[in-house]
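Here's the structure, in structure tokens; my notes come after.
Of the protein chains in this complex, one is absent; all others appear in place.
Read from first to last, the chains carry the letters A, B, C and D; within each, the first residue is number 1.
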Amino acid sequence: MNSSLHLWLIPLVPFAGFVLNGLIGRKLPKALVTTIALVATLIPFVQVADIWFRLNGISLPYVENLGTWIHAGTFRAGFSLQLDHLSMVMLLVVTGVGFLIHIFSVGYMAHEEGYWRYFAYLNLFMFFMLTLVLAENFLLMFVGWEGVGLASYLLIGFYFLRTSAANAGKKAFVVNRIGDFGFLIALFLLIYHFGTLNFNTIFTQVTQHPEWQGGFLTAIALFLVLGATGKSAQIPLYIWLPDAMEGPTPVSALIHAATMVTAGVYMIARTHVIFDRSPLALTTVAIIGAATALMAATIGIVQTDIKRVLAYSTVSQLGYMFLACGVASYASGIFHLVTHAFFKGLLFLAAGSVIHALNGEQDMRAMGGLWKKLPITFWTMTSAVFAISGLPPFAGFFSKDEILYQTFLSPHGGKLLWFVGLVTAGLTSFYMFRLWYMTFFGESRTKDAENAEHGGHGHGHGIHESPWVMLLPLVVLGVLSLIGGWLGIPEALGGHNAIGNFLDPLLGAGREGTTHLALTLAAVSTLTALAGWFAAHMMYYAKPELPEVLTGKIRGVYALVANKYWVDEIYGALLVTPLLIVSKYLLQGLLDTGVIGGVTYGGAYGAQGLGAIVQRVQSGNIRSYAGWLALGAAVLLIVTYFGFTAHFGLR
Amino acid sequence: MHLVLFFIFGGLCIAGALNLLFQRHPINAALSLIVVMSSLAVLYLLLGAEFLAAAQVIVYSGAIMVLFTFVIMLLNAGSEERTHGSKAAYAVGIPGAAALFAALTYIFLSNSKALSATKLGDYIVTTSDLSKVLFRDLLLPFEVTSVLILVAILGAVALARKEH
Amino acid sequence: MNTTPQILRILPEVILTITGVLIMLAEPLIAKGKSRRPLGWLAVIGTMAALAASLYQYQLPAGTAFFGTVKTDAFSVFFHVLICCISLVCLLITLDATTAKTDGMGEFYALIIFGTVGMLFMTCAVELLLVFIGLEISSISTYILAGFRKHTAKGPESAIKYFLLGSFATAFFLYGIALTFGATGTTKIEAIAHLLTVSPTPKLAIAGLAMILIGLAFKVSAAPFQVWTPDVYEGSPSPVVALMSTAPKAAAFAVLLRILYSAFPEMHGHWVPLLWWLAVLSMFVGNLGALRQKNVKRMLAYSSIAHAGYLLVAFTAFSAEGIAAASFYAVTYAAMNVGIFAVISHVGGYEDRLTQVDDYRGLAYRSPLLGGAMAFFLFSLIGIPFTGGFFGKFYVFTAAIHSGYVWLAILGLINSGIAAFYYLRVVTTLYTKPKESAPVAAIPRVTIPLLFALLCTVSATLILGVVPGRVLAQARAAANATFAPAAMVQAAPATTVVQAVAKK
Amino acid sequence: MLTEHILTLMTFWPAVGAFVVALLPRNGRIVRWWALFVSVVTFLLTLHLPAHFVYGQKGFQFVENRAWITSPAIRYHLGVDGLSMWLVVLTGFLSVVGVLVSWKVIETRTKEFYFFFLLQQTAMIGIFVSLDIFLYYAYWELSLIPMAILIAMFGRERGPRTAVKFFLYTFIPSALFLVAILWLYAKTGTFEYPALKHILATNSGTIAPHALWWVALAFLVAFAVKVPVFPLHGWLSDAISDAPTAMAMVIAGKLGLYSIIRFNLGLFPVQAREFAPWMVALAVIGILYGASIALVQTDMKRLISFAMLSALSFCILGIFCFSLTGLDGAVYQTINEGVSGAALLALAGFLYERYGTYDMERYGGLAAKLPMLATLFVITGLSVVGLPLFNNFVGEFLVLSGSFHAHPGWILAATLGVILSAAYMLTMIQKVFYGPESKMVTQQAMGDMTVREHVLLWPLAVLMLAMGVFSPYWMRAIDQGVANLATPTTHTISYMEKR
Partner (left out) sequence: MVPVYYYLILAAILFSIGVAAFLIKRNIITVFMSIELMLNAVNLTFVAFANQWHQVSGQIFVFFVMVVAAAEAAVGLAIIIAIFRARNTLNVDQVDLMKL
């Protein structure tokens, strides 16, 4: 029995930060706002680190129950937090990267309107993300799940006076909602079958009943996948992520690269017990992952906006993680999640630094030759690029290689998926180096420093390296993206897959192939990466005219890719527009106004019509009146005398 | 003899009534009404109601009808023009009246067995028997009638008086 | 044998007659062109005395007088009190509405008084002859009052319509009496019931009953004999409408109750279904006709037709409960209707300046008292809880349902829904912003008599709506006084069920 | 002492206040302050209930039962249980909110307004506390009057017309409802809820089932109109958009829903279960229908009205699945709707006070000008959308999860509502607060929230959050109140046994 770890502090401290900054931040001086925000993220980080070092003394999973949240009838859900290996890893990533990005933001956002608002939201995000990670039951997880969505909505729409930003925020939230719909249904199914939402009870239930295969578990799993695709921007719901780049760059780094978008992966890993019982669900995940990875990569090739390139690469990398989960090698998925957090976070921050330096310029065609001007940014960026391209010994290499390896080993369709992954790897390194070259090499295409005086970054004497608060995180992450992979070097490569073993008790070990195979695959993927680099080198450094020539040759394909396969347009035409038209004309116009309103007024006018008939009798002429009286009298006399009415059943 | 008288004066009644119906000048209508009333007086006699017969002639044919003719003269009402203000009167009213008549006739015929026959003079109500009942059993109504007449006078005055 | 002096049995009538005569005598003493208000106050005092006398009659043991022509029992006294109250309030309204007018006001008050006498006789008479006389007195005086604004175009017209059609109906009524007399050989109401059992020609009595029904249906303006109502109401002075829409109707209903329940109880097989149809017809004709009305008085005329229908619903129940409900309803209807006409006659004045619904726009702002009162009465007419109208309907339909007439209740309440439409339209008009230069701008300030009248009617409506217990008890007593036949409908399976449960 | 008569006290205190209002001079300020005082006291009185409520005690509490009319046997019988208690408190709370909302808007005719407003409070509290159906019906009808008149008086466009429409929509069905009541009385000889419940439960043999079916239907229709349930909502959007904000807050929802649970489930459980499939279908249709129409509204109030339709349909759904969880959720959702709806309407009202229009097209970019208002609007919006840790989430989640076992298909469809709700809510927020400033906004300089608005909105906001986080506090009573109305859900039980 170990002493209380006070897990509740981890999410609540950032929340406190949010409340403070949110309510009174407007009035506070910048410095104070900054301290509040940083402290609010530092404390959890420190606490997590502390826990990490005391980990051997703690029996996992460690559960902390903070009281009942909902108790109605037989259903009960509590505020209960849980620490186990998986959440440990996630905690480290979230708090660590999160803290770094906070620091970076201090510099990046220094001159922005609503500085306080920004940090309040950021802390809010930390709160929800940590809740998501620490939750011990699905419902609490859903809190974090929706909450991070909210935070991202607020941060994407940070520049809310820009219509594009507001729209992007809305889009992100609504699309996420579609995913959440799936998640909710999954929850209902879980309640229906297990009567509870606690992870442990459910998972023990499942493990106790090996006879449960597929069936309702598949249903649950598939709905969970829908949820995951929403949050982690996978096909078919990835469309929101690129637009999300409307938000400030650090936000993209934190939320849309390092942490939130990986929630889907985390969730699948968390619920792998269910997935393991449903090959169908797993295959689905794998296919989704592979497809997304490839598709996003292809789109990434032709993007010219630096942030969008990164966005699509993020989607693509998430595809890898899904692939990993899909082949039931969750550990490698998580591993890639971690490394990805490092290098993709770094990429965004570096990109941010570049944009910052160029006073908000995001188009790569207006960059170039910056490596002299921004040395530190350049070097850190480089380490990230190498990492993501999967060049040894950088972080990305090991995690990605592990995934491909596991995929290759997986029984059904493994080879094919592996090949897709491989191609993607090649493409990845190609567009990353493309970015690298276009940004830092070649002659400078930047606009002159006259128009420096614009936007929030009001200090425009030419291009300059960012302040140290921004560079520090870059450096740290740079180092991490270099060495981060080493904690997962597989035995095959003489390492001792530390993270894999760490997660073993929870997620189970990956498949084991022969060392020989491992080495060959590693070599292959490395070569692919190099090939990609070489291509990029040729096209964007050696002969810059080449791209035009090529695109000219394959115009059709190029258009297709350049327009992102028209996915947004298709969705618009197939879903959004019809919904609006139906609501406006069919439902509101025809049904509500027409039928229901019609019936209402029809009734009223009908009654009045009868009234008109009555009034016709009231002609005002005495003789007519007498006529009616006479008739009435006659009828009444006859009816009474012969007792006609007596026969009607009036009772 | 009794039957003959009945038919004669009954016929007169109907004739007078019809005449009232078809005459277009109010005066003629009034006169034909007087005919009806007078012959009714005879029928009352046949039914042995001496006093009523007298009263009928005096009150009705005398007072009331005189009042009518007086008003007709006063307003020198000409013969009425056949305006067509009311369709309902013909469309609904006349059938109603007919139905009424038919119904009543049917009722009386169907009950005719139970109803007795009148023989001339076997039941004669003298004024004294009448007054016995009138001033004893029906004293209160008799007294209340005075209120009625008072109201009538009041009304006549109130309505007929010229405003200034 | 009863030892009470006979005169006590007709004390209210006597008092009123004397008052009327006094007014007539005093009239010439007031110089031409001088206000006739003193006579009005005299009439008020007389009516109050009569009211007191009627209340006193509760002390008397039930019994007949004058050779069984009048009968004072809980029933007749109940209606005595009611009618006296109505006349009293109407006199107050008249006082308020006709301050300016001097000409013929003496007659006006006297006619109201005499008319009341007639109605009182109607309610307490057990001899058809006296009923007839009373009916004629009340009718003739109302004919005259209806045409009292004889210089206007509409006044005499309403009088002539009322008069001709009224006499027309009277003839039927009379014919009915004749036929009844033919069937039984008597015109004493109580006697009829058992003489019918021995009569050789009972079927004549059915015809007689039908004819009597026609006459009375006309008086209570039940469809299809309602035709005269809207025109007459429109043409008559508002205070008169207040009177004639309530008091003679109450009296006529009383007579109808007496005749149906005391003279023809054994024939309910014939008249109950008939009244069922009359009730439904009246409700629908009244409410539908009112829907399109723009003229307030005509609208209320139609509504009075509808209310006659509601009242007839109670008749169909054919149970003591039904009579009680009917009597109670008569009271509530009188309270609210007199009340609303009090407002109308004050706002519109003797000359009816405001006729259309739109003229009342914004009354509630110009004069919150009048507007509020009018809205209150309208809600009572709709039948909103905590007003007399609601309890009235409630008892009526409870009685109907107890006797098993569920459909009648459903139709009736649907009708109250329809009715809500036009009443509410008036209410909303009262509470919408008045146009500038709206006619409501020039309302005379509320006078003491009117204030008193409103006080009476509002409080009555409210009391009947919140604590109807007392009045209902009296109505029950009245019912039991009238309704004694063996063929009484037993409408209380309820109690048995409760006991059954209690046992468990 | 207080505990015996608390219900009477809290019922009639507003009425008393109303009549005092009638006597006050025509001076806006005095009347306002008095009304505020009255409503605050009312609220405090209602707070007496949760303070002294005995948990775990069966049946009704704070009962007051004395004869009113001997025959027909009508009694003055009051009492609350877990079902009605919080609704009473909510009514008290909203009465305060109502006064504060009307503070500025009602400049003219204040006397009339507050008179009827307070009368309305009496009627509504009366509905919740009366246990004699007759008494209940009396209050039920009474509650229409102030509403109708106020709509007529302060209607935005076609006031009188809307008033009549609203009145008839509710009045005609309740006429049939009255027939049903009388019929029941004729059969059972009592108007008292407990007695009726007992009779109908024990010897329903004496009453023909088909007749009872019609009676139940009459009850249901009358209530369904007031909720309103899908095809019967014709009056809603007009009424909401024409009624003064304070009235719009209470015009829909809780009265009808409470009545359905109390009477249809309480008195006619069997018939209710016969109706259930239809009601569930209507509810789900209502959810999607309302949400998708709200999606294309340009008028804030109309949008809100259809949003309400959608939200209230959730309650219906929960009610007619008869699972305890679902019922809890339904009742909880009823309260939520009261709170969130009030907040939303209040916010819209405040915008109207500033810019004089509800047309969203004319707004834009307000967030920069009125950050506080925007913040609260967003918070409220999130509550309506059903974000976790907000009140509506608890309600909707319980409803849906509790009903899932009964009608998976329908629930699947209903859950789509959460997507649509997000869509229309965010659209509204975006149109009004985000994007570039509209012409109107730039032209008219307006201040951010005033003290009154803060005082009004923050409690609501906090309440939304509190009800989202500490739901058991409210749920205890509710759970106890509806426990005996639900059919125990089998699967969870079996699961429990499995363990």
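Brief remarks follow.
What we mean here is this: contacts are C-beta pairs under 8 Å (C-beta built on N, C-alpha and C of every residue); 3 or more make two chains touch, one makes a residue touch a chain.
Remember, predicted model here, so these are calculated numbers, not experimental data.
One chain is not displayed; in the complete assembly it touches the shown chains A, B, C. Listed by residue number, the positions of subunit B touching the unshown chain are 2-3, 6, 10, 13-14, 17-18, 20-21, 26, 29-30, 33, 36-37, 40, 43-44, 46-49, 51-52, 55-56, 59-60, 63-64, 67-68, 71-72, 74-75, 77, 80-86, 89-90, 93-94, 96-98, 100-101, 104-105, 108-109, 111-112, 115-119, 123, 125, 129-130, 132-134, 137-138, 141, 145, 148-149, 151-153, 155-156, 158-160. Although one chain is hidden here, its contacts on subunit A can still be listed: residues 615, 618-623, 626-627, 630. Contact residues of subunit C toward the unshown chain are 129, 132-133, 136, 140, 143-144, 147, 150-161, 163-164, 167-168, 171, 174-175, 177-179, 181-182, 185-187, 230-231, 234-235, 298.
Please note the rule applied: only the chains that are shown with their structure count from here on.
Note on chain placement: the centre of subunit B and the centre of subunit C lie 31 Å apart, centres being C-alpha means.
Our note on geometry: subunit B versus subunit D, Cα centroid distance of 71 Å, whole angstroms.
Counting partner chains per residue, subunit B has residues 103-104, 107 touching two or more of them.
Contacts with at least two other chains are made by residues 604, 617, 624, 626, 628-629, 631-633, 635, 637, 641 of subunit A. Within the complex, the subunit D residues that touch subunit A are 165, 168-169, 231, 233-235, 289, 292-293, 295-296, 323-325, 327-329, 332, 365, 367-368, 371, 382, 387-389, 394, 397-398, 400-402, 404-405, 408, 411-412, 415-416, 418-419, 422-423, 426-427, 430, 433-437, 469, 471-472, 475, 478-479, 486, 489, 491-493, 495-496. Of all residues in subunit D, only 22, 69-72, 109, 111-112, 137-139, 141-142, 144-145, 148-149, 152-153, 159-160, 163-164, 167-168, 171-172, 175-176, 178-179, 182-183, 185-190, 195, 198-199, 202-203, 206 touch subunit C in the complex they form. On the side of subunit A, the complex with subunit C involves touching residues 604, 607-608, 610-615, 617-618, 620, 622, 624-626, 628-629, 631-633, 635-637, 639-641, 643, 645-646, 648, 650-651.
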